[in-house]
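Note that one protein chain of the assembly has been removed; the remaining protein chains are unaltered in position.
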Amino acid sequence: MSLEDPQDQRGAQDRELVGVTEEGVDYDALEDLLGEKVIGRESHVNAEAFVIRPDEVQDTLFALRDEAGFDHCSCLTAQEYEDRYESIYHLKKYDDPTQEVGVVVPTSKRAPRSQTAEPVYRTADWHEREAYDLIGIDYDEHPDLRRILLPETWQGHPMGMDYNQDQPQVVTFESHTNPLAEDHKGEESDTMFINIGPHHPATHGVLHLKTVLDGEQVADVKPDIGYLHRCEEQMAQQGKYRKEIMPYPDRWDYSSAGILNEWAYARAAEDLADIDVPEYAQVVRTMSAELSRMAGHMLAVGTFALDVYGDFTAIFQYAFRDREKILNLLEDLTGQRLMFNYLRLGGLAWDLPEPREEYFDTVRDFLDELPQNVEEYHDLISSNEIFQIRCVDTGVLEPDVAKSYGATGPVARGSGIDYDLRRDDPYGYYPELDWDVITEDGCDNYARVLCRLQEVEQSARIIEQCVDLLEDWPEEDREIQSNVPRTLRPDEDAEIYRAVEAAKGELGIYIRSDGTDKPARFKIRSPCFSNLQTLPELSEGEYIPDLVASLGSLDIILGEVDR
Amino acid sequence: MSSQERSADTEAAVQSTQEDRMQGADDRFNSKLREAFGSSPFILTKFDQFMNWVRGSSMFMLQFGIACCSIEMMATYAIKHDLDRFGAGIPRASPRQADVIIVPGTIVSKFAPRMKRVYDQMPEPKFVVSMGSCTISGGPFQKGYNVVKGAEEVIPCDIHVPGCPPRPEALIYGVAKLQERIANGESSPVTVKPYELKQFGDLEQDELVDHLAQDIDEETLVMRYNWADSP
Partner (left out) sequence: MTGTAGTVGETASVFLQSGSGQGATEGAPLADTVGRLLGFGSNMGPGETLIAAFIGAFFIGNLMLAMTGVAGPWAKRKITAAFTDRIAVNRVGPFGLLIIVADAVRLLSKELVVPDGVDRPAWDIAPILMAGSALLGFAVIPMGNGIQLADPETGLVYVFAVSSLASLGLVAAGYASNNKYSLLGGLRSIAQNIAYEIPLVITAASVVIFAGTLQLSGIVAAQTEPLVTILGVSIPAWYAFVNPFAFVLFMAANLAEVGRNPFDIPEAPTEIVAGYQTEYSSVYFVLMYLGEFLHIFLGGAIIATLFLGGPAGPVLPGIVWFIIKIWAVFLFTQWMRSAIPRVRIDQLIEIGWKGMLVLSFANLVLTAVIVGLIA
């Protein structure tokens, strides 16, 4: 883990990084760096991948992190083949996410054991637990290899090949014991175990925090997730590429950020099947995605205020008032308030609503009012002194810790990490538009909230430019859909990992095709999953109210955490 | 959900729970006074009407969010739709003080026992509004390995609001309908499939139970899912 040896990492940044060239990553140089450890090489659509032996995972990843600068373990995909299990570590760089590399670790079918990557990237902790839970790969030396999404008494590994879905299951409902009880010194000292959630006003859904309190202070907190694990990956693997998968992304991050999620799937599938998207559709996608982002951030600010202020007070209600306006715009565009199902592979479901002028006017009216409304939020929230003493310097997330946990989105940007896939790994119409990536150096709850409020303004800038472009777009060029075969069958064994900047951060999709019209493996890299992992870092040693505030500032959506 | 598809066992169990709920008039409206008087004298009828009006006019909701629908539920409480106009807009965080639980989202195997417990913690008379397709049948996730096929598998529901998610207007309509029913003294024919919390020791012995016997204490509460019997 990088924190153990920060000197070394800083050294690595000063040093010439291996495998960096003008054009991107020089995979041959990386192969030379790894030397004997590489036993094979695969070509994924997004990057090259090295096949290594299961007992050399840590050595390989340390080399790639420290010598080649791959400091972002974006995702871990586990899957089962007819003859083997496979874990794929998708590595990226925070400085330049277009530089990617995959590390493929095959393990035998009989005893799927692989070395853990947790000492290299802390984020691997939960990712490996998920792989163990759903696929059934054992990770040696893993600090806490338990089921994460399914109940601990579950039988079988549901994403494996020979899982029988009809077998009965028994789920326990038990009281928990204090994990720190053994550490007590003497009779007098005492800590209290308390369950926060899964039904609790502050958990934003059905998160369960196993918390140990020392008085009012949090001595230990362990998030327990999986109360909303509704098999999104299985659902996607059962759907056909063309139309049957697209409705599900809306339900991952359901804070009305649906179009951003749809784009994640669209981008991965389009790149996999080599589909072009017309420029006009890209602009409409960009506009609708930013509307979604604004609605998501409004909800985040509103519920954060709910956590810090108490009841359903003014800020929460005002945030919902402004959110309603955005939802109206999105409803005019897509026909739905929350589950838009608007993007299609290779384009859009339909064009802007007629009369177009009227629609543009409503969007403009909304954008004109927005600065005033944002000012109101600043008056009510960020310039309130009580709010400041509550939020400044609480829930501190240092940048290198954030990187090690794979934090992205406003959580990373609130810690001063300048990382935004819209700019760094350009897609859509973003590169042609004029906007800024917001970063705040505070690293605390306050910085994260401020970051979101400012991103709302940036989204407004993007939308404004999109509206201008769309208004002047010649009528004969309004192509919303490119040619896509009726039944989409990407090449056999094509693999891709692609991410977009969703409302909460990097939302990545891994798809492996087996030549049929349904994906063989569909893996979702959810930003909330990684962001939530930082919660113990944010809140241990702090007070309960700060734990609640930190959780609010991470802005997790349980649908996306549990998938 | 046609009854032919169910096995004979399940149907018998459904009927027995139905009967348990439906003894005479709905238990939730029955009072000791009525038991004492035996029939329905004028004063008690008027009193009943008054109580029905009271329960139908004002209700505290449980602050209970699960999934996508809870976002629309929050929108229903908030400015534009303002559920409080109907006297149903005070979310209470503690189930002890709530009358109505809106179940807004997909219920999965890990959460169902917890939801059952939260429902049990609410004082009678209590009502359930199941919101969205997932609480009716599992909705788009019905085929998932982990998804309970509807809230009625676990707790009895009074009103179903379909939609994915239902619009706030639909939820308001659902709540208003519930209030109307309560005010008229109607009760729903409630069907509960018996996913109950049981002590592990009381489960029928079979392969799975034997297998888990080392891990689970006899007295631990468990919920057993027979996925094969699900509709």
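Think of it as A and B in the order they're written, each chain with its own count starting at 1.
The criterion applied here is as follows: contacts are C-beta pairs under 8 Å (C-beta built on N, C-alpha and C of every residue); 3 or more make two chains touch, one makes a residue touch a chain.
These numbers were taken from a predicted model, which means no experiment stands behind them.
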Item to check | Candidate in contact with the missing chain, chosen from A:Y94, A:Y248 or A:F312 | outcome: A:F312
Checklist entry - So which of A:G19, A:P158 or A:P201 would be touching the chain we can't see? => result A:P201
Checklist outcome for this item: Touching the unshown chain, chain A contributes residues 192, 194, 200-202, 213, 216, 305-314, 316-318, 321, 380, 384, 386-387, 389-390, 543-546, 548
Checklist outcome for this item: Absent-chain interface residues of chain B come out as 50-51, 53-55, 57-59, 63, 78-79, 82, 84-87, 89-90, 92-94, 96-97, 99, 121, 123-125
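The rule we apply is simple: only the chains that are shown with their structure count from here on.
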Checklist entry - Quick one: chain A and chain B, Cα centre-to-centre, how many Å? => result 33
Item to check | chain A residues touching chain B - in the complex, by the definition given at the top | outcome: 150-155, 158, 163, 165-174, 198-201, 204-206, 226-232, 234-235, 238, 247-248, 251, 254-256, 299, 312, 316-318, 320-321, 323-324, 327, 337-339, 558-559
Checklist outcome for this item: Within their complex, chain B touches chain A through residues 63-68, 70-72, 74-75, 77-80, 91, 93, 95, 105-106, 108-115, 117-118, 134, 140-141, 143-147, 164-165, 167, 197, 200, 203, 208-209, 211-212, 215-217, 220-228
